[in-house]
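I'd like to ask some things about the structure below.
Missing here: one protein chain of the complex. Every other protein chain is in place.
Labels run A and B following the written order; every chain starts at residue 1.
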Amino acid sequence: MQLPIPQTVRADEPTHKIEKMKNVVRRIKFESELDLEFGERIADKAYGQRLLSCIQCGTCSATCPLAHYMDYTPRKIIAMTREGFKEEVLNSLTIWLCASCYSCTVQCPRQIHITDVMYTLKREAILMGFYPRRLPIPVLAREFYKRVLKDGRNTESWLLISLYLRTNPFKMLRESVLGFKLFVRGRLTIGKERVKGRDQLHSILKHEKGGNTI
Amino acid sequence: MKYLYFPGCSLRSTGRAYEESLLAVLKALEIPIEELDDWNCCGATSYASIDETDAFALAARNLALAELQSPDETVNLIAPCSACFLVLMKTERYLEDYPDVSKKINTTLDKVGLHYHGRVDVRHPLDVFVNDYGLENIAKRVKHPLKGLKVASYYGCQVVRPFKTFDHSHYPVTMDRLVQALGGEPVDWPLKTRCCGGSLTGTIQEAGLRLNRLLLKEAEKRGADIMLTCCPLCQHNLECYQQRINRIYEEEIDLPIAFFTQLMGVALGLSEKELGMQRLFKKPSLSHITHPKGAVVNAW
Partner (left out) sequence: MHGNGDNGSIRIGFYICHCGHNIGSVVDVHAVAEYVKTLHGVVLSQEYKYMCSDPGQELIQKDIQEQSLNRIIVASCSPLLHEHTFRSAVEKGGLNPYFFQMVNIRENVSWVHTDMQAATQKAKDLSRAAVQRVFHHKALETKHVKIHPDVLIVGGGIAGIHAALTLANAGKKVYLVEKDPTIGGHMAMFDKTFPTLDCAACILTPKMSQVKNHPNITLWTYSEVVKVEGYVGSYTIGVRRKPRYVNEALCVGCMDCIDKCIYKEGKTPDEFNAGLNKRKPIYIPFPQATPQLVVIDPKTCIEFKSGHCKKTCVDACDRKAIDFKQKEEIKEISVGTIILATGYQIFDAKRIPFYGYGKYPNVYTSLEVERLVNASGPTGGELILRDGQHPKTVGIIHCVGSRDKNTNRWCSRTCCMYSLKLAHLLKEHTDAEVYNFYIDIRAAGKSYEEFYDKLLDENVHFVRGRVAEVTDWAVRPSEEGKLIIRAEDTLIGVVRRVPVDMVVLAVGMEPQADAQDIRRLFNISCSTEGFFLERHPKLAPVDTFTDGIFIAGACQGPKDIPDSVAQAGAAAAQALTLIDTGEIELEPNTVFVVQEECSGCRTCLTMCPYNAISRDEVKQKAIINEALCKGCGTCVAACPSGALKQNLFEDEMIFSEIDGLLTMEQEACC
């Protein structure tokens, strides 16, 4: 069983050639590499969640159904956020794997809204341009966003097509059987769902891609 | 008092059977309902991942429209899809709890002549049926009791968390009680609210498929004949990938997944077409319930 290797920032690369072993990796974090205000910024944007109250008990990770797949468990994300490990947190898979099932929020003994923090980190990652470009989850979010901005409603068939086109076109072929089965049962429509008051909607929404918050 | 109805994008697509069966059941029980005029997408998890103000504004437009459409003091807005239910409820709650949020969103809405005054109460159909209409009333209307059909109720996550509205966040009983009132036998199983992965079955299959595999296996192990859901995405995940799961993990899962309104409709004596049963990948075998004398009818 392979444990996740935390990402590091390579500091002080040698200036002259040196014999390197493949699996020997240097891991250290200097205070100067941290963004010490990161934790406070995220906490403020997430309605003042008290990240400082976290006692690192691990209940959130224990109850999270996706914790097995995350490179950093939710508990580690909270610890890293408040200590200022900005790059590791915003580059992590964790924030995208969060399915917002809210189990952690309900069970946290300090009543921290961890899911809200995850959403804030997602927005921050998009704002800072950190998200991995081919990872389907943020791509799905952005396609969804654009579609609703345009039509006011989301037509699943077209959403999926644009998702596959941007991430992995071959997948569309693999999913075609499923798509067909849904289509014949009337569960995949071709016609787009549209809202009448689209202009109204455009005026309300800001058209910005950033993580602007209240 | 009329309920307003917010379908949500999924109910017009992969969750069509949910809308059909829900409207059919509401009609059969004579619960007055009206679709929210010109509703827009609630934004689900995607909008909240991109921009928070937009996410709230998007959802708040629906709330403001609901207030305009209904003359009631408290507007009851039914949102069957769990994601819509949560997003609308979260918007309603946060606008109430955080005055600066409310101010910002209402300023945005004012630009187009809308305003949200806090009159909307977002409801889930389970809550409406069991708590408003009442289990005894439903039981009275049952034409085809479910005859001990073993039903695993799957609630998913967003209808019970994080807001504790009509049921417990991890050990809910509403759907089970409904099943009992319909004559079925609820299966006691530990994964009633364990996340199905949401959109992960489409994006990160390894994670999404495995989550669904766990749910399906455990339900079958506990003897369920059928699993009921109350969210279109959950239903899609649990139903549409069974063959793939069987292939990849060498399993033999074969469990019909239906919307709870569909089973309700069966018990109330509604027809297959009305309930959208033909849209399911695997139709549950219910002929012993609908035609108890044993006369086999091909429709089922």
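As a convention for this text, a contact is a pair of C-beta atoms (placed from the backbone, for glycine too) under 8 Å apart; a residue touches a chain by one contact, two chains touch by 3 or more.
Quick caveat: nothing in here was measured; it's all calculated off a predicted structure.
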Sole contact to the chain not displayed, among B:C42, B:L191 or B:I253: B:L191
Candidates A:S61, A:T167 or A:Q200 - the one touching the absent chain: A:S61
In chain A, positions touching the absent partner: 1, 3-4, 55-59, 61-64, 67-68, 73, 75-76, 103, 107, 109-111
Residues belonging to chain B that touch the chain removed from view: 168, 170-171, 189-191, 214, 218
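Everything that follows uses one rule, which is that only the chains that are shown with their structure count from here on.
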Computed distance of Cα centres, chain B from chain A, in Å: 26
Parts of chain B lying in touch with chain A, wherever the complex brings them together: 9-10, 12-17, 38-41, 43-54, 56-58, 61, 94, 98, 100-101, 104, 108-109, 111-112, 114, 157-158, 161-162, 169-170, 193-195, 197-200, 202-204, 206-207, 211, 240-241, 278-281
Interface residues, chain A side, partner chain B - complex: 45, 47, 65-66, 69, 97, 99-103, 105-106, 113, 115, 119-120, 122-123, 126, 135-138, 140-142, 144-145, 148, 152-157, 160, 163, 178, 181-182, 185-189, 193, 195-197, 200-201, 203-206, 208-214
